[in-house]
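Heads up, one of the protein chains got dropped from this complex, but the rest are sitting where they should.
Presenting chain A:
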């Protein structure tokens, strides 16, 4: 066998062909499951889309590198399920481009953080983590509350996501800046359109406790409060499995 290799590596062309063949096996094994992905991933007909404000919050989450310390992936382990809730399903990341599963937990997992704590807590915690959790080692993100959110380019973000398969309509793209404003300003005339376009379950609230031009804090809290709440399929499926 080693004699064969000894002979093979002495012929450039034969050796190149052999390398391509062997590397091709690795490539095929990685790519082949994608051919049937539509049949192997669960269906979630009730899945909602991220609103423009939540997309903006997600971008801030990525910009600030939150994924470096927080995962968004509840594993199929008893400890994980008991602390964080039903384990994550692939379909729940259907509209995540890129996915933010993460691989390190300096802080807790955030896959189902939405609704677990109040907006006030999220804001107070982001402003000064140690004011509410004395043992925390998270940095302060108070500046997010002082930074106005750039909403003018949100339509383009939605368009880019549509290109990779998120079903945003033309109406959603056209109204993105107005919807971002309206979601954090429930008394404004822009609020009604958000629920109409993104579903009644969309959380339209003054996330920082005051209405008006949204800040980056509004966007990030809106995103955190929707994590794990775009679909109920995981809870339903695992409740059924437990029967």
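Everything that follows uses one rule, which is that a residue touches a chain if its C-beta (ideal position, glycine included) is under 8 Å from a C-beta of that chain, and two chains touch if they have at least 3 such contacts; residues count from 1.
The rule we apply is simple: contacts and distances are computed from a predicted model.
Peer 1: UniProt protein name for the omitted subunit, picking from "Carbohydrate ABC transporter permease", "NADH-quinone oxidoreductase subunit G", "Cbb3-type cytochrome c oxidase subunit" or "Nitrogen fixation protein NifU"?
Peer 2: "Cbb3-type cytochrome c oxidase subunit"
Peer 1: Among A:17, A:62, A:77 or A:174, which one touches the chain that has been omitted from the display?
Peer 2: The single option touching the absent chain is A:77.
Peer 1: Residue by residue, what part of chain A touches the chain that was omitted?
Peer 2: The missing chain touches chain A at positions 10, 29, 32-33, 36, 39-40, 76-78, 81-83, 85, 87, 115-121, 124-125, 131-135, 235, 238, 241-242.
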